[in-house]
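Please find one structure pasted underneath; my questions will follow.
Here the complex is missing a single protein chain, while all its other protein chains stay put.
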Amino acid sequence: MKYVILKKNKLDEFIVNLSKQKKVMAPVSKGYNNYAFEEVTRGGQIALKYIPTILPPKKYFMPQYETVVEYDTKDGKQNMEAIVEYDEMILFGVHTCDLAGIQSLNVVFSDRPKDLNYIIRKNKIILIGLECNDYCDEHASCKLVNNELPNGGYDLFFTDLGDFFLVHVNTWEGENLISLTKVFEPADDIHMKKREKLRAKKREIFKNEVKINPDQIPDLFDRSHNSKVWYKLGERCLSCGNCTNVCPTCHCFDVEDEINLDLKTGKRIRIWDSCQHESFAKVAGGENFRRKAAGRQRHRYFRKFKYPVDKFSRYFCTGCGRCSRTCMADIRLKETLDDLIKESI
Amino acid sequence: MSKKVNMNIKVEYLTRVEGHGNIVVNVKDGSLGACRLDIVEAPRFFEGMLRGRSIFEAQHITSRICGICACGHSLSSIQAAEDAIGFKPSQQTIDLRKLLLHYEILDSHILHIYLLVAPDLLGVPSFSPLIKTHNAVVRRALRMKKTCNDVCDILVGRHIHPISSVVGGFTKLPREKDLEAMHKHLTDMRVDMDETVQLASTLKFPEFDRETEYVGLVSDDNEYPLLMGDIGSSDGVRMKKKDYKKITNEFIVPHSSAKHAKLSRESYATGALARLNLNAKKLHPKAKKVADALGFKTKWTNPYLNTAAQLVECVHCIEDSIAIIERYQKKGINHNEEVIVGLNENKQIPVKAGNGVGAVEVPRGILFHNYEVDKDGIIKNANCIIPTNQNVNNIEHDMKKLVPEILDKGQEKVTLALEMLVRAYDPCISCSAHFLDVKFVK
Amino acid sequence: MKREIIRNSEFEVKKGRIVSTRQMTKIEKFFEIALADEEPLGHDPGQFVEVSLFGVGEAPISIASSPTKRGTFDLCVRAVGKFTNALHKLKEGDEVGIRGPFGKGFPVQTLEGNDLLILAGGLGIVPLRSLIDYVRANRRDFGKVTILLGCRTPKDMLFGDEVDEWNKRLDVNFSCTFDKADPEWSGNVGVITSLIPGVNLDPEHTYAVVVGPPIMYKFVIKELLAKMIPDTHIILSLERHMKCGIGKCGHCQIQGIFCCQDGPVFKYSELKNIKGAI
Partner (left out) sequence: MNKPKVAFFDFACCEGCQLQVANLGEQLLDILGVIDVVEFREVMSEKWNKEYDVAIIEGSITTPHAVDRIKKIRKRSKVLIAYGSCATIGGINGMKNNFELDEIREHVYPDNAKHFPTIPTMAVDQVVKVDYYVNGCPIYPPEFLKVIKAVLKGIPYAVPDKAVCAECKLNENVCMYEKGVICLGPVTKAGCNSWCINNGNICYGCRGVVTNPQEQAQNDIMVKYKISLDLMLNKMNMYNKCREIDKDE
């Protein structure tokens, strides 16, 4: 465990330094209180106070269009090479909810059979977390799933304490960055106390957003399979798939072949898909195993609060609130949970 | 002229022009009977369809009149719309619109010079045989075309049916790196442009002369007027845009779904040649040099030379575009001017009732849009006069003079000469059939 | 962007050569496939492979032959869309890509020593053929074997010659029924469930193995339960949309279960409380 500090006025130097070594991605403002992770080269481009970006950092871990195979079918052969494409990069300013999202994806893709494309790419990305001192907005439910505080999963972790950041150095890669950039100073007790004060304040601010003991959630879902709540959601849902696109743990994909004009060579790519699209579970015979939006919505929620708890002992909802924020139909995660709770008592 | 010649020329679905047109020529015993350019494009009733739509949709819809001059329609439409609702665009907006218009003219001229005219001058039926015989030329043409396209993509999202150029300004303004990219594309293009000029100076244009009235935008400043200015003619006419109806004097002829136009004489011409004849002094010096090299003195009266005039304009557009971009690279773009329009639900742009005219020099000549809107910005009446419509009458008069002069060359040659004449005007027949006479009910 | 070649990627395909093909019905075609150097596929009866044609795509296809068959394995494919139609155009000597085998097959160890009641509806005969052939190759390890087959019409019947042979064998009880009769057919007419009540079985020592279209399961299971077969003795194979075969893409998920990895073969006891499975 090692702590250092970075003076705020040195942030720019730090980022400039970093961006000389690798691509640096950080939250930037898109206007209208919308943010996105984009490449930056200066500290000033970064939105330090931001609410969760439109897309979570998963876009760097499992890109929207990802080549998995390059092939050549000359002379009727099926020649191929399995490949991975990646950028070495540093992600700066990742909130605790998104760190948890990445941890969830790690669990899925390193579960056997392992997904090497994901794992190789993940190992090329350095993660610098950033603590939230307050709620992003009313859609967040990070306390419910205990993500308002860091639970690992980063190389460095920044806590904004006024005119300096307290930085937790968690890995060898993190250590390396510290020594390479030469802008950090040792942390002492005063710095640590300041963080304690912040954490104490945060305990006041962050309260479980939903009236249920988190341990009882899987149980709640067990009882809610036939709940009316799903049917109501089904009527309201547009099946646009925005909620899954923006979710840091949703990882369903489709596989497609792209072919070059010679009609012989090309690549096999995987693309983000969404269980909310009507054709997602349709099979060739015409049978559709989740024909109605209600069933698809239920599936989405169960994939956050029930199935992964059984399988991996962790929630796949990180509390980031993106699905609620993005949904045109105003389908709100906290509201859905509240409705389920209300119905079950 | 040989005496007893009989000739019946009917070129149906004239190729290598925009839209559908037929040439009809009848010669009986050496004397010319019918001699027409029929416009047979299926009418699409744009001005009828526009009624009841929001003025903020006008540019989106009228851009679809013609894929080749979509940016031109869009710009003229925006000008008319802003005039109608009394909106004054910012200087930055005007400058970027000028840039867009340059791109439009450049793109269209290159397409016309290489894909539509060059095959005639090189003696092949189309562009595709050239892939074998003149591969480098073809590649250069496609490369230049692609560059035009790419700069348009950067500025307005795409060349065909521009996205971000709307009433009020731009929904997305170029960033620093966008300006850089456009600058690089255009400066890189200079090499190809020089070679194009080189190629053009070796081509032989058919000889034929007919002096006519030349109509285009004119202005009192030193800028080659394309986006702004009054209407003027080589016969000394000068009028405000608002009075465009007096100038075009449209009349319907039965054989054509396009309307004919005349001003001081039996017909007039508009387009690159007319612009050069009116405003050559104001060209960028580099373009002036090219004009000189191609033999331009004070006026060209050979309609086939419209292609040469286009070439001169290409050079002008490249150079002036680079100048505009460099200005903004220095000064920086004010991104706060980005507009969010849609149907103007957020009332970002104030609206009032009015009647507005847009007149913009598009590749083929002066293009008029005219809208009358009510207090909510709903279109009551719309009118649009396309350069090709204005030119058709002039083309027919050219044909009438040309046919007797070359009658003895035989039907095949005459047909080709006529096709080439029509093509030289770069007619956009899809446009011409889309807007016709409209009675403004007062 | 950097690029690296991955060894042992789950997306890697092995080359398979089509050794022979046979048009079985209007829409079903049979393919016999050999991997390079006749490397064994190493599958269990009931498993499937992802068959791949670069430039077209991939589809999960059941393995139709028993692992006891050496050198090659069989597929039987119905042309229903993009991939399957393209596959049908291939002929002897052509190459296809193979990934897998994937999933859990029929639990042959559990079945050994028991009586088998095999029910096949339509294309369901394809994975079951791998089991039937396995059982025939190891006939002594199994008790009484009954095969019930349901088809739309006699023309739709797959593996007709083999079926005739099963029919003739004295160590297998065989019945067949058609939804719609045709003039030459003099046997049973009706859905497959109509055959079950006539079967004489010892429920305690019988395993029922059922594969067919989704609607078949509900009715068949009801009949089997009525015959007192315990739900742990009813074995099913499910079909779902699948993209990866490695339990990641999400398409085949039924509640918490991934059909491609946890299945496609399940015991009814595992599924009966899972809504949407059957």
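For reference, chains read A, B and C in written order, and residue numbers begin at 1 within each chain.
The working rule: a contact is a pair of C-beta atoms (placed from the backbone, for glycine too) under 8 Å apart; a residue touches a chain by one contact, two chains touch by 3 or more.
Predicted model only: the values in this text are computed from it and were never measured.
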TODO: For the chain that's been dropped from view, list the shown partners it touches.
DONE: A, B, C
Open item on the list: Touch as defined at the start, partner being the missing chain; which of B:103, B:127, B:224 or B:371 qualifies?
Closed with: B:127
Task: subunit B residues that touch the omitted chain in the full complex - done: 13, 15-20, 42-45, 47-49, 51-53, 57, 60-61, 64-68, 70, 111, 115-116, 119, 125-128, 131, 138-139, 142-143, 145-146, 149, 156-161, 163-164, 166, 170-172, 252, 254, 257, 338, 340-346, 430, 436-439
TODO: Against the chain that's been left off, what residues of subunit A make contact? List them.
DONE: 30-32, 34, 36, 53-55, 64, 235-242, 245-246, 258-263, 272, 274, 277-279, 293, 326, 328-330
Open item on the list: List every residue of subunit C that touches the chain not included in the displayed model.
Closed with: 55-56, 81-82, 85-86
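The criterion applied here is as follows: only the chains that are shown with their structure count from here on.
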TODO: Touching both subunit A and subunit B: give me those chains, sorted by label.
DONE: none
Task: Mean-CA-position distance for subunit B and subunit A (Å) - done: 51
Task: Intercentroid distance (Cα basis), subunit C paired with subunit B, Å - done: 66
Task: Separation of subunit A from subunit C, taking each centre as the mean of its C-alpha atoms, in whole Å - done: 39
Task: Where subunit A touches two or more other chains at once, by residue number - done: none
Open item on the list: If a residue has to touch 2 or more other chains to count, which residues of subunit C qualify?
Closed with: none
TODO: Show which residues of subunit C lie in contact with subunit A when the two form their complex.
DONE: 1-13, 15, 52-58, 80-81, 84, 94-97, 213-214, 239-241, 243-244, 246-251, 253-256, 275-276
- [ ] Quick one: which bits of subunit A touch subunit C in the complex? Just the residue numbers, please.
- [x] 68-69, 71-73, 76-78, 80-88, 108-109, 111, 113-117, 120, 225, 251-257, 259, 263-264, 266, 268, 270, 273, 275, 280-285, 287, 289-290, 295, 299, 302-303, 306-307, 310-311
